[in-house]
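Shown here: the complex without one of its protein chains, the others still in place.
Residue numbering begins at 1 within each chain, and the chains themselves are lettered A and B in the order written.
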Amino acid sequence: MPLELKGISKSFGNLQANNQINLKVGKGEIHAILGENGAGKSTLMNIVYGLLQPDSGEILVDEKLVKILEPADAIKYGIGMVHQHFMLIPVFTVAENIALGREKSKFGIISFAEIKTKIKKLSDEFKFDIDPDAIIEDLPVGVQQRIEIIKALMYDAKVLILDEPTAVLTPQETDELLNVMKILKSRGTSIIFITHKLREVRAVADKITIIRLGKVVGTQLPSASQEELANLMVGREVDLAPSKAAFNPGGNVLEINDLSIFNDSGRKVVSNLSLNIRAGEILAIAGVQGNGQSELARAIVNLEKHKSGSIKLDGKEILGSTVRDSLRAGIAYIPESRELDGLISTFSITENLILDVHDLEPAASRGQLNRSYISENATTLVKEFDVRTQSIEANSSSLSGGNKQKVVLARELSREVKLVVAAQPTRGLDVGSIEFVYEKLLAERANKKAILLISSELDEVMELADRIAVIYKGEIVGVVDSDVSREKLGLMMAGIK
Amino acid sequence: MAELNLVQKRKQKSIFTMLALFAIFTLVFYITSSKTEPITFGFILGDEFKLISEWSVSSRVGSGIFMLLALFGIGLSYLGFKSEKSTTLGSVIFGLGSIMSFLCWAAAGKFIPFTGLLQAALLLAVPLIFGSMSGLLCEKSGVINIAIEGQLLFSAFISAIVASLTQNLMWGLLSAPIAGALVSLILAYFAINFKVDQVIIGFVINVLVLGLTNFFYSTLLVPYDSTWNAAGSFSNIPIPILSKIPIIGPVLFNQTIIVYIMYAIVTLIQVALFKSRWGLRTRAIGELPIAADSVGIDVNKLRFRNVMLAGLVSGLGGAVFTIGAVGIFSQSMTAGAGFIALACLVFGKWSPRGALVAALFFGFANSLQSNLSISGVALPSELMLMIPYIATIIAVSGLVGRVRAPAADGIPYSRGNK
Partner (left out) sequence: MITKFFIGLKKNALLPFLSFIFAFFIGGIIIVVSDPVIMGQLSSPGKFLTSAASRIGNSYLAIFQGSIYDVNLARESGFFRGFYPMSETIVTAIPLLFAGLAVALAFRSGLFNIGAQGQFIFGAIGASYVGFAYELPPLIHVPLVLIAGIVLGGLFGGFVGLLKAKTGAHEVIVTIMLNYIASLFILWLLKTQAFLREERQDPIAPEVNSSAQLPKLLGGDLRLHLGIFIALGVTWFVWWLLTRSTLGFKFRAVGANSNAARTAGISVPFVTTATMFISGGLAGLGGAVHLIGTEYALTAGIAGSIGFDAITVALLGQATPLGTLLGALLFGALQTGSRTLLSNTGTPSEIVQVIQALIVLFIATPMLLKRVFRLKNSIESKSMTAKGWNG
């Protein structure tokens, strides 16, 4: 048994992230850990990899009790990990990144020759096509992930942890990764595959452990049905296929013409893009992360500095106006990261709910905040959006992910809105909150608002959208109806028309 | 329209800036100048080989010649811009040409001991170089070091006392890095172990060191000055033959031992940072510490070690003030050199070579200023002294290209918050 966990528990404050978790991973086994966001999968793996310490419990490697206090210990015991957020230094070359931590040097000077040959060898073996001298930040995420895998293999990992590895891949790339996992398995490597995607689990896993609210709630074989797995994962019947009102679009609300966006170092991230969205329509942008969709969302509310072209809202040009004026022209903006861009963690819920309108009547008059209105406003919105909190004066950092997103939605949708720009609105949320977000977006659609949905979850895109625009390297590959096949979408996401 | 990317645009802007400055300087120093008195540069300082001993030129002509040099610099920058390579060398040459042109204009009719000017410039630059290397070691690994001033002051203080009490300069020189490291210990302990805001802790350290040195200066160094504050200073060690090369000989190879140590340290840091295992790891923890952690590098331990190392380096810089020059300690004698060193680091875009060039430039500006006022050139010396500070503001405003600190510079590392 290459890896065994016994009774692992870990809590953060009042939150029990892991509760008495037992897990056995056999040699050459692909062991999937299935659970919705926030179930405690990543916490468990960070414990195995030495980035976190458990409150109690034991880790056994090859039947021997071990203490993993540092990632260095994990590496020593043959545990490798491909993290959800890549551990690659953007300004270093591939070889430098892979050498880091295991450098060979002569007279104090690092020699990269040996490591480069090794990279080439592994790269050929898996048909990865990696140039050891390329700079990481110039590479697409799919390639970066391959580099992460090579990095783990260089350490002779006997157990390889893959944390949500398919989140950044196209369906075809996902298939390739699943193949790589099978090759690794045939070489005797054990794989822990962390995911919340049922399809992938059933395609590749030998054994499936399902975690809910920090507890193991079941172990299944891949022959289990999707419904069985889903019910175990969420704890109740789920139906993420919400009922949509009939599609009855109005006139154009958003018209984007010939939009180009440059990042701070001058690279073109979106080029000559044109799009339109009608009232009562959800247009989804599908694409692999890093292909310009984040910048597109930000550009619509003028958060991007360097851009050219035209963005019209209800026929009026808004490109080049301020963020404030764009929002007030009738755009609700749900940013990709609630923690970084959506909320101010040290501000109360009350204050977060008026971030956008704090200087407008009735929240303020003559430069002074209207404290009684502001707190009434919070009471109303917290109720309407079902934000679970002890007090409206609590800091937003005290809220769970789902409730944070509800605060953002409450703030953004309580303005006069014509267009909703929702960037990855369900990222990292539990199923209950996802349902809530869907419900709100569809309600806006029913109210004849235009909605731009940017999402890397293909299921979400196909479920919600009326039309899907696929973005690749900053260009729209094509716009298709939502009944398109996954394969077709996948090819488009790789830039193939 | 051909698309210029932003980096290129900035370079284009800086070339336009240089052209505009060129026009102004040429107008003032050459076209409208009526100064025909000769300016004389002296090149001989001691017993070096006599190749050329003096060069005399009419002020106006001299200005013109050096403006041509400046123009050549602009041309070089333009070539760099066209081929999308570095424009730095061109800008440096432009700067040198402009300064020399100004010198010819300002010091018309005067004698300028040019070699001496350079020698003084290097001497003034030495503590800045040590200081900026200290900043570099910290900041490349992700710890902001505002406390360079405190490190310099404290080590100047300690090295003077130790050299006085032992009557041995070598003991003084040995004690200086230790004193610098002691100051670093506070920075490292608070910034790394307690994760206190690094700018704030650095600032507080400076105040603390200033207070402590002032206090002990009044209680010990003044009343017992013959035993506590009579260190003396190192004398120059001319290196045979090399020191006799005209101009660069006396400037580079007739210096005190501390200067020679500086050469070694700068070379070592430049090589080690980009070629060695330590350097790779150091740069890694300054960019994305969690990535380094995930491959088993102890981020905070390495940061701690580098901050301590930085203390040792700036300690040597502190020694320059006392046993490297005047031989005694006086209150707040570093007079902001630590902050200029910080400026050099920024100016040099967080690279050892860049910081070195910046420090030499500031040293030269300072030496020029004092030289001119000694030669009796009527210039508002206060305004001259502002040059390094103004230059730094221009540098950080991105007018000479975008400066980017290491990505994790100033952010304490702990696993919980990534």
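Some observations on this one:
Simple rule for what comes next: a residue touches a chain if its C-beta (ideal position, glycine included) is under 8 Å from a C-beta of that chain, and two chains touch if they have at least 3 such contacts.
Model, not experiment: these values are computed from the prediction.
Of the candidate positions A:M87, A:L327 or A:M493, contact with the unshown chain belongs to A:L327.
From the options B:I65, B:L182 or B:A405, the residue with contact to the chain not on display is B:A405.
Touch with the chain that is not drawn comes from one residue among B:F190, B:F253, B:F304 or B:F361, which is B:F190. Set against the missing chain, the residues B:A163, B:A176, B:V204 or B:A359 yield one that touches it, B:V204.
For chain A, the residues touching the chain absent from view are 301, 303, 322-324, 326-328, 333, 335, 340-347, 351, 355-356, 358-359, 364, 367-369, 371, 411.
Take chain B: the residues that touch the chain left off the picture are 139, 144, 146, 190, 194-201, 203-205, 207-208, 210-212, 214-220, 336, 339, 342-343, 346, 380, 382-383, 385-386, 389-390, 392-393, 396-399, 404-405, 407-412.
In this section, only the chains that are shown with their structure count from here on.
Note: centroid distance chain A to chain B, computed from Cα atoms, is 46 Å.
Against chain B, in their complex, chain A makes its touches with residues 49, 51-52, 70-72, 75, 81, 83, 85, 87-92, 96-97, 99-103, 105, 108-110, 151, 262, 264-268, 306. In the complex of the two chains, the chain B residues touching chain A come out as 3-9, 271-272, 275-277, 280-281, 283-284, 287-288, 290-298, 407, 415, 418.
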